[in-house]
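Reviewing the structure listed below.
Every protein chain of the complex appears in place save one, which is left out.
Coming up: subunit A.
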Amino acid sequence: MTDAILQEVKVIVFQLKDEEYGVEVEQVKSIERVQHITRVPSTPDFVEGVINLRGVVTPIVDLRKRFGIDGIDHSETTRVIIVTVKDMDVGLVVDAANDVIDISRDAVEPTPEVVGGVEADYIRGVAKLEKRLLILLNLDKVLNSKELEEMKDIEK
């Protein structure tokens, strides 16, 4: 890999409430329309359930709930982004997914640390694109199963 390639990352841009987020295109397997989701009992709130993704039972995480943004009902634009993290396929429910863009690594800045600001460790950085701000996610952390484990302990 040359530096030139490393300079740019291709990200899929999606919408949550009124903010734009990005995940690297390599981690995205497909983008699906919402279909019937089967609820799975005794899982954390943000685990919406499981869907049948071409014969494979795939868990679905509601990103709004995961990030503590108040949830809304699914609409026409709601999409499920299927991502692969550590050999697991997980679907992320987002309000809309509409763009694939190249951003240069220079444009990515660490999240500014201010009191009461975003402390979430699942944010890798913020990319400035002219007038848009793109929040780049660290999917490993987003899907950290620590919280799943904690939920389990409560059950017991």
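In the analysis below, contacts are C-beta pairs under 8 Å (C-beta built on N, C-alpha and C of every residue); 3 or more make two chains touch, one makes a residue touch a chain; residues count from 1.
As a convention for this text, contacts and distances are computed from a predicted model.
The listed choices are "(Fe-S)-binding protein", "ABC transporter", "NtaA/DmoA family FMN-dependent monooxygenase" or "Chemotaxis protein CheA"; the UniProt protein name belonging to the chain that is not shown reads "Chemotaxis protein CheA". When the full complex is taken into account, the listed residue touching the unshown chain is A:35, out of A:7, A:35 or A:77. Not every partner is drawn; the one left out touches subunit A at residues 35-36, 38-43, 47, 49-52, 54-59, 86-90, 143, 145, 148, 152, 155.
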